[in-house]
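To start, the structure under review is shown below, and the notes come after it.
Below, a portion of the complex is reproduced, with chain positions unchanged.
For clarity, chains are labelled A and B in written order, and residue numbers in each chain start from 1.
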Amino acid sequence: MARVVVQEAPFDVGAELAALTAGRADVGGIGLFVGTVRDTAQGRPITAMTLEHYPGMTERALAAIVAEAQARWPLAGCTVIHRVGRLTPGEGIVLVAAASAHRQAALEATAFLIDWLKTKAPFWKHEEFAEGGGQWVEARAEDDRAASRWAG
Amino acid sequence: MKVLYFAWLRQKIGVAEEEITPPESVRDVAGLIDFLAARSPGHAAAFANRAVVRCAVNQDFAAPDAPVRAGDEVAFFPPVTGG
């Protein structure tokens, strides 16, 4: 069971966790990660961040990442929600969660989902500076290293 | 062939999408970039540093030597930064 959504609206973490485990009493642990908009970028205050994506490919990429997680770990369910559009500091950008009978599976799958999403799903961030102007966020070598931990 | 651009490639080129018919000599992603880069100064700027351009053919990531054919959907964009 997987829930994969790309949406403009905010997500409700409590409701998503409840949905993830609804009717499943074989779940022993749920791992979750929420990525949020920070108020600065390289020390410069930002007022907003706009998430652009590639409709069609995004859904395919996310489904493939979720399928890979389900193949690697015994998951009762998992959830990936990624927002697009204009977001302000403090708002949630992405939610990934994995439920399993076993704690390590839930935690590892959660880290895997966000690490792969960061390098394999077609989203791009544009930051607006408080002082005017903006910039496209650059990919970080650190994210490639995190994703390569999981090989494949 | 439908070609899509995202993020700063879209901004430099000035359009999000265009329908093009490359010559027969264009057989792979690298050849398509050569062809596209010559279309306008905006295209040239977008493809100036190919090391930071990524490609997807029919919505799957594709390397420079991946084949492209009439009818394909080909997208160009910077390395992804979601999450």
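In this section, a residue touches a chain if its C-beta (ideal position, glycine included) is under 8 Å from a C-beta of that chain, and two chains touch if they have at least 3 such contacts.
The structure presented is a predicted model; accordingly, all values stated were derived computationally and were not measured.
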**Asked** Full complex composition, in terms of the labels displayed?
**Response** A x2, B x2
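The rule is simple: only the chains that are shown with their structure count from here on.
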**Message:** Give the list of chain B residues in touch with chain A in this complex.
**Reply:** 4, 6-8, 56, 59-61, 75, 77-83
**Complete:** Seen from chain A, its contact residues with chain B in the complex are 35, 51-54, 56-57, 60, 82, 93-94, 114, 117-126, 136-139, 143
